[in-house]
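First the structure, in the form of C-alpha cells, and then the observations on it.
A protein chain is absent from this complex, but the other protein chains hold their places.
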Amino acid sequence: MTHNSFGHLFRTTTFGESHGPAIGCVVDGTPPGITLNPTDIQKYLDQRKPGQSRHTTQRKESDSVEILSGVLDGVTTGTPIGLLIRNEDQRSRDYDDIQDQFRPGHADVTYMMKYGLRDHRGGGRSSARETAMRVASGAIARRVLDHLVDGGVTIRGALVQMGTHVIDRDAWDWGAITTNPFWCPDVRMAATWEMYLDEIRKQGSSVGAVIEVHASNVPEGLGAPVYGKLDADLAAAMMSINAVKGVEIGAGMGAAALRGEENADQMRMQGDKIGFLSNHAGGILGGISNGQDVVARFAVKPTSSILTTVQSVDAKGTDVDVSTKGRHDPCVGIRAVPVGEAMMACVLADHVMRHRAQCG
Amino acid sequence: MTHNSFGHLFRTTTFGESHGPAIGCVVDGTPPGITLNPTDIQKYLDQRKPGQSRHTTQRKESDSVEILSGVLDGVTTGTPIGLLIRNEDQRSRDYDDIQDQFRPGHADVTYMMKYGLRDHRGGGRSSARETAMRVASGAIARRVLDHLVDGGVTIRGALVQMGTHVIDRDAWDWGAITTNPFWCPDVRMAATWEMYLDEIRKQGSSVGAVIEVHASNVPEGLGAPVYGKLDADLAAAMMSINAVKGVEIGAGMGAAALRGEENADQMRMQGDKIGFLSNHAGGILGGISNGQDVVARFAVKPTSSILTTVQSVDAKGTDVDVSTKGRHDPCVGIRAVPVGEAMMACVLADHVMRHRAQCG
Amino acid sequence: MTHNSFGHLFRTTTFGESHGPAIGCVVDGTPPGITLNPTDIQKYLDQRKPGQSRHTTQRKESDSVEILSGVLDGVTTGTPIGLLIRNEDQRSRDYDDIQDQFRPGHADVTYMMKYGLRDHRGGGRSSARETAMRVASGAIARRVLDHLVDGGVTIRGALVQMGTHVIDRDAWDWGAITTNPFWCPDVRMAATWEMYLDEIRKQGSSVGAVIEVHASNVPEGLGAPVYGKLDADLAAAMMSINAVKGVEIGAGMGAAALRGEENADQMRMQGDKIGFLSNHAGGILGGISNGQDVVARFAVKPTSSILTTVQSVDAKGTDVDVSTKGRHDPCVGIRAVPVGEAMMACVLADHVMRHRAQCG
Partner (left out) sequence: MTHNSFGHLFRTTTFGESHGPAIGCVVDGTPPGITLNPTDIQKYLDQRKPGQSRHTTQRKESDSVEILSGVLDGVTTGTPIGLLIRNEDQRSRDYDDIQDQFRPGHADVTYMMKYGLRDHRGGGRSSARETAMRVASGAIARRVLDHLVDGGVTIRGALVQMGTHVIDRDAWDWGAITTNPFWCPDVRMAATWEMYLDEIRKQGSSVGAVIEVHASNVPEGLGAPVYGKLDADLAAAMMSINAVKGVEIGAGMGAAALRGEENADQMRMQGDKIGFLSNHAGGILGGISNGQDVVARFAVKPTSSILTTVQSVDAKGTDVDVSTKGRHDPCVGIRAVPVGEAMMACVLADHVMRHRAQCG
C-alpha cells in the first residue's frame, strides 16, 4: 500500500476529492473472462451511499458508477478497469466559514502540516467519500473470488458495538442485518441503537462503533510470510479506512488475557479434513489462512464533525472555537460496514492470486 | 510489505529459519554519511536475545551480528547493508517427536497447507527468531532518524498488560522499564508479574500481553494518504510480528465507546506552535502525523508452545495429543517489546524519507 | 513498472482502450504547491494527437483532457491527479472484418494467447492511443521538474532516422524540429522524408524510425544502483512504448565497437565544475547521472497495419490473408517523439524525488 494504491496483484488506485468534479479508481490485475456488469458494482455502492436513513448524512449522491475500460460485452478482458462517479451534491458553501479553521479530530491540520495547503471543501481527499471507490473495487474483488475459488467466498459485515452498547453475541443472526439500518445482527440491540442514535444526533454529537467482518470458505494457505502475512495486509487495509483506530483478528486485543491452552485452537480430524474446535485465531496462523472463517474487527472513532463547540486554532495561528454544521453521519461506523467488507474482499482476491502464483 | 520485505524507501528484506545455518537481512535505502558501528546494532539485539532471565527461553544465542556491506570505516555509504547472524544453539532433536504433528496455535498446519512441506525444526521460518533481524534493522532506522530529524526521534516501548494484569497508567514511569525483566513502567505491577509468571511457567502454561510503543519528537506531516497512511503502515508492521492479534493507535478499540466531543483532541496555540489538549488520536490524523507522540499498541497471544497436552492432528490425518517440550518463553510478549520499537523505528524512517521526497 | 503503472514516487497508472468510452490516468505523488492548468497538459497532448498532417492517421480526436482531482484553484494539492479523455472518433466497424483475424506484427494474437479473449476494436488496450496518457503524465512531470530543479530540466526529442534515411548529425538544429511535421532536426533530411513517406503511404506500406531524446540541466546523482539505475528505468520506460524494439543510452549499441580510450569520457575541471570532454555515456555512469545531457534513443518498428496483404491465421485456426484498412500512421515513429519526451520527463521526476528522499 503506497500513496493511493493498495494490493499487489489485484491492485486498486483511487483518486478524487469530496467536492471535486468526480471520484474514480483503476482496478488492475483482474483475471479475464469474468462477467461483470455495472449492476454488480452498483448494488454495493447503494449499500454505502449517503442519505438512506435518518441515521446517515443527508447529502444526496446517486453514486452512479460508469465503467470506462477493461470490460467488453459484460466480460472482463484482463486490462485495467477504470471506474468513475461524478459528484453531484457538493454544497461547498457550507465550508466557507471554516476554510481557515482546523476542525479537531479531522485531518484539516495535518493536511496543512504536510502539504502547506489543503482542499477545505468537505475534507477534500481525506473525506470518507473516497470509500465509495473501495466499495466499487470490492465488488469486483467479489467477482474475482467467485471466479477463482470453488464455491465462492462469502463476506459479511456487521456492526457489533455502537458507542457504549455492545451486541449480545448469543443473539447473532446474520439474517437480521438487512432488517435494520445499522447492519446489527442482534435485533434487540438494533432497537436500542435506534433510540440511542436519535438522542446523539439531536444533541449534535456523534459516537464511535466497532465493525466485524467475516469471510467464509476462504481457501487454505493464503498469506505470504513474513511481511505479506494475510493479517498484516488486513490490518493495513482496515486501518486505512477513515476514522479507524484499532484492528483485531480473531480474539484480538483480548488474546492478551488468555492462557496458552485457552487460546490455541485445538484440532481433530473431521472426516478427511482438519477440524478446529474454536477460532481464536480468526482463521489465520502464522499469517496464513487455515480454512476457518477469517474474522477481522475494527473500531471507528466518533465522527469529528459535531455541532458541539470545541476549542481549536486557525491557519493564521489564532485560537478559535469551532462548531461544524454541514451534513454528517452521527455514527460513521454504520456506513463503514460495506467498506470493511470491500477491503476484506480486495485483500482476499489479491492473496488468492498471489498464492496461485507461487503455490498454484 | 510483500513476502519477506517491508518498507518502501527504507526497505528491509529478511531471511533465515530458526534452525538453519543463519538468519540475515538486507537494509536498503539508508542515506549515506551516517556513522554506524556493529555496537549500534548489537545493543538492541542484546535487549531481545533469549536467555537473559528465567522469564524467557533458555536457548543460548549470542546473536552476534556481522555487517557485510554498505558501511565503510564506520559510515554508511548509501548502498545496501547486509547483516548476518549465525545460529548457534539449535537443538533440532527437540523437535523430532513432533516432526509430523501440528502444534495448535502454531503455523505448523498452515505452512503445510500452503507449501505442502515445512521446516519443522523450531518453527522454521515462522519462528520468532526472525524478529532479531527486525531489531537489527530498527537499530539502523534509529540512526537514520537521528540523522534526518532535528533532535532525533525517541522510541520507547513498554509492556502494559500481562495476561489479566494491567498496569496502572497513573504509575507510569519510563525510568522503571530497565529495572525489571518485563519492560514494565509500573514498578508495583512488575512485582506482581514476577510471581504471576513464575506460576504460569511452573504450570507449563503461557500467557498473552499488550505492548505499547511511543515515538516522541515525530515530525509533522508524515504519512501518505490514503493507502500509505502512517497508521496503516504501523498496523501492518505490528500485525506482522509473530503472535500479534490486535493493533491500536491512540485510543484504539476504546475509541468506539467515545463521543465526538470526548474523542476530538482540541487545540490551542502554545506560543507559535499548535498545542493539543489530549492525544486520543495517537499522534495521527487522517493518516498523517500531527507532531504529538505517535502511540501504537499491540496484543500478543500466549505462547502456543506449552507443556499442557492439547488435541491435534498429524500430517497423516490422525488425531494426536500434543505437548511441547523444547525451550520456550512463558510470555513471548516480553521479548516483543524491542521488536515493536524496531518496527516503529523502521516505519518512521521510511515515512521521513517519503515525506522528504514529496514535500521536502 | 507493473501491469499498468510506472514510476515509484512519481507514479502513473493508466487505463482505457482505443474504442472504449474513455482513456484516463492517475498521477500519484506530485508535490503540492505547483501551478498546473489544463493548458499545461493540453499543449503536449496537441503535439501527439492524430490528424495533424497527412503523414499521420486521419482519426479525429480532440484529446481534450479533464482534470478530475488533485488540483485546486490551479495548484497541485499533493493528492492524486485523475485525468480523463473521452474517445470521440471510434469507427469500430472498420474492425468488424478482422474481428477474428490476427494481424501480423500486432498484439492481436498474443492478447488472445494470454487472456483467451480480446478487444479487437482498434487494438483495444494495445493501441497506441494509450500513449496520450503518457504524454499527459509527462506534462505534469515537466511541471514537477520545473518546481524541484533549479533552472528546470529541458527535454527535447527528435526523429533521427526514418526507414533507411538517417539525419546528418552535423546539421542538427533544434530550432528545425517545429518547422516540419517530422520533428526532424535536419532541414534537408526533412524534405527527403516528406517525399519518402508520401511514397510509402501511397504504397499502403509503412516504415520504422529512430527517436532521440535529450534532457539538459539534469541534476547530478540521479539513479538508484544497482537495479534502480537511471538508465535501467529509462530502458524500461522507452521499451514499454508501443512498437519499440531497441533502446540506447549515449553511444548505445555502437559502444561495442569502441576501445576503452575512445569510449571513456575524459574530464577536466572547468572553473569549479567537472567538465566532460565527450558524452559517450549519455550522461549516465554506473546508473547515476553525471550532470551531462541524458541522451536516450529508441527504435520504433514500422506500423503493422498495412494495406499490403500478408499471411496470417484466424481465431478458429484457419489460414487467412490479411490486409488492414482502417486509418493508420505510415510511420508511427513520428507521433512517438512526444511520447519519448514524456517518458523521459516521468522517469526524471521520479528519480529527482527518489534522490531527495535518500540524499536530499
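Per-chain numbering from 1; labels A, B and C assigned in written order.
Here is the rule we use: a residue touches a chain if its C-beta (ideal position, glycine included) is under 8 Å from a C-beta of that chain, and two chains touch if they have at least 3 such contacts.
Note that the structure is a prediction, hence the values are computed from the model and not measured.
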*Have a look at C:28, C:186 or C:231 and name the one touching the chain we're not showing.*
C:231
*asked:* Among B:16, B:302 or B:333, exactly one should touch the missing chain; which is it?
replied: B:16
*Which of these touches the unseen chain: A:50, A:78 or A:340?*
A:78
*asked:* Across the whole complex, list the residues on chain A that are touched by the chain not included here.
replied: 8-9, 29-32, 78-79, 225, 353-354, 356-360
*Go through chain B and note every residue touching the omitted chain.*
2-5, 11, 13-17, 20-24, 26, 28-29, 32-33, 66, 68-70, 72, 75, 77-82, 84, 114-119, 124-125
_Interface residues of chain C (partner: the chain not displayed)_ = 1-6, 8, 14, 102-107, 109-111, 113-116, 125-126, 130, 161-164, 200, 205-210, 220-229, 231-240, 242, 244-269, 272, 274, 277, 280-282, 284-291, 299-306, 308, 310-313, 317-319, 333, 355, 359
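Operating definition for what follows: only the chains that are shown with their structure count from here on.
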*Roughly how many whole angstrom separate the Cα centroids of chain A and chain C?*
39
*Could you tell me the distance, in whole angstrom, between the mean C-alpha positions of chain A and chain B?*
26
_Computed distance of Cα centres, chain C from chain B, in Å_ = 45
*Hey, what residues on chain A touch two or more of the other chains?*
2-5, 14, 114-116, 125
